[in-house]
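A single protein chain has been omitted; all remaining protein chains appear in their positions.
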Amino acid sequence: MIVEIALLCGLVLFSVAAIIFRDLLKAAICLAVASLLLGIIFFRMKAPYIGAFEISVVAGLITVLFITTIALTKTGGDVRESKAASWIFPLVFVVFLVLDFFVMRGLIGKIPALEATPEQGTFGEVLWKIRTFDLVGQIGVIFAGVLAVLALFRKRDKDE
Amino acid sequence: MVFLFIALPLVVAGILPLVGKISKKVLPDLLVNSVFVILLALVFFEGRGLVAQDAAIKQLFWFGEPLNIRLMLDGFSLFMLFAVSLVGFAISLFSIDYMDHYGSKANFYALFLVMIAGMNGLLLVTDLFQIYIFLEVAAVASYALVAFGLGQDELEASFKYLMLSAVASAFLLAGIVIIFGVTGGLDFETVSQGLRALDARYLVGLCAAFFILGFGLKAALVPFHAWLPDAHPSAPAPISAALSGLLIKVSGVYALTRVFLNVFGLTPALSTVLMYLGVISMVVAALLALGQTDIKRMLAYSSISQVGYIVLGIGLGTPLGILGGLFHLFNHALAKSLLFLNSGSIQMSTGTRNLDEMGGLGKRMPVTAGTTLIGSLAIAGVPPLNGFWSKLIIIVALVQAKQWAFALIAVLVSVLTLWYYLVIQRKAFFGQLNERWSAVREAPFWMTVSTVLLALLCIATGIFFAGTVNSWIRPAADALVKGVQTTLGSLGF
Partner (left out) sequence: MNNTWLLYIAFAAVLVFVGLYCLLSMRNLIKLFIGIEVISKGISLAFVATGFAKKNILVAQALAVTFIVIEVSVVATALAIIINTYRHTRSLDIRKLAKLKG
């Protein structure tokens, strides 16, 4: 359990770092490290597929996309964040942590829940046979994403 | 066959970019319009039969093997599918001429069809997580469509829309996770049985709050409306029409109604919250609309205000209230799409959206002026047009439920609505012809066809309103009322 808690704390720490760092490149790398930690947490929850997916896609692909964007927008990258935002953050964060802790401790043992239907088979079977419709949705989203990028980066050939 | 509602637009969207390489304009136009004709035919010939047989949930088969794709087609979803196909058809007709000057038309159509597929999917799903998936399909396509002009305003509006939408999705997912954790299922049926079996008042309250926040953002109810007045005017006119006429209703109002009436059950507390949200949206957005000089911005605020009416009617929860709300949803979809399309015609002919710069356009663009007048009067609720009947039903339902204050506000806002639509008429079409517009011509052929079609539909729905209500809206309302009756009272928080 201690390892889990340490990993979760690391995840939160790196996420906070990703937000606090002024330098966008450092922020993106912190985000990737946070994803990596999340992937390890998933592995420890006996969810190897999503762990691998998180590490390869979120820590890999999305970070690459972020870094490409940062590189393409380099010269305008220095945006002065407001001083107040970084001042207030630790205060609000600690208040939220305390609140979160007490709410969750108050909820211990108080949440009623039904037993889920036990599941059989492998991950592939569940994905393909139980959540089949989700795959149709995934196809739709991928279409939407690809077409969106095509539309946004199209050459502005105004065919008059 | 029901699966075609999702599959057909997706498949055509997939091949459109390739078709666009061969033929830049004609083939894509033809393909997209025929998709909508097929969808309309499906609604009429396939869907109505299925609903009449009460075959609410369909399981799909693939070469004899049962697939785990379950689609729910009841009166409510069929009615919404009808609205989507009808308005979608008008929009695709309009786009034939309008989208010519934007370039890469095939890509535009493909995105539009993906958005339609997402909406149709959302209307047919039986599972909370799938609601989120199809919501997101439609949303991702709409971000790109809002930014399609690639101007600075468009990009900004799209970015803002994307940010707020992402927040909305996060809240929805938070609610879905809690429900998954508590009931162990995501199916509408499992969840609603599970919630009834459990005594989890606070948890259900928390989830309801998350869902109201999420769907409220999607439907642009007033405290959460900030993105809409930027996003809807910035998009190309056909897309403004699709967003205002369809998307906010499908991904906001439909999903909200489905989840709260058929899954959670409409409790008195929830009903009160929805009604207050509706009334606040109605009043605030109508007041904000008065001060606008940009015609599309004014129309966008008017959308928020009219969605307020719909939510007020549905939130009331009586059979008559739900009926009125759904009827108003349909009427608003027709009339608001018409108005946004006309604003596109004006913008295309004159190059401006500023009401103060227009004037006297009625003489130059008689068809546009006439159809705009019909659309305006329909939304404002002037008899015998369709909007009058739906507002009347909502107000009668409010009076029956002894909500005098809400009924009075609904009447007053209706007057306010008429006022700002008359402002549009006076500034844009009546009065002295501005010298600058002496060379302005009427909109091209397909654009006028599409707007005239919608205007005729507005009139027909108004005159034959009993027929429309009985054949389309009554089954939809019944499907919802059934949900209210089975769940009401069993679960209170």
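Note that the chains are named A and B in the order they appear, and that numbering of residues resets to 1 at the start of each chain.
In this text, contacts are C-beta pairs under 8 Å (C-beta built on N, C-alpha and C of every residue); 3 or more make two chains touch, one makes a residue touch a chain.
Small disclaimer: the values here were computed from a predicted structure and weren't measured.
Only one of B:Phe180, B:Phe430 or B:Trp446 touches the absent chain when the whole complex is considered: B:Phe180. For the options B:Ile116, B:Leu162, B:Leu312 or B:Ile374, the residue in contact with the chain missing from this view is B:Leu162.
For subunit B, the residues touching the chain absent from view are 129, 133, 136, 140, 143-144, 147, 150-153, 155-160, 162-164, 166-167, 170, 173-174, 177, 180-182, 184, 226, 230. Residues of subunit A that touch the chain left out of view are 5, 8, 11-12, 15-16, 18-19, 24, 27-28, 31, 34-35, 38, 41-42, 45-47, 49-50, 53-54, 57-58, 61-62, 65-66, 68-70, 72-73, 75-77, 79-82, 84-85, 88-89, 92-93, 96-97, 100-101, 104, 107-109, 111, 113, 116, 118-119, 121-123, 126-127, 130-131, 134, 137-138, 141-142, 144-145, 148-149, 152-153.
Keep in mind that, in the parts below, only the chains that are shown with their structure count from here on.
Chain centres here are Cα means. That of subunit A falls 31 Å from that of subunit B. The part of subunit A that touches subunit B in the complex is made up of residues 111-117, 129-134, 136-141, 143-145, 147-148, 150-152, 154, 156-160. Within the complex formed with subunit A, the residues of subunit B that make contact are 6-7, 10, 13-14, 17, 24, 67-70, 100-101, 103-104, 107-108, 110-111, 114-115, 117-118, 121, 125, 127, 129-130, 133-134, 136-137, 140-141, 143-145, 147-148, 150, 181-185, 194, 197-200, 203.
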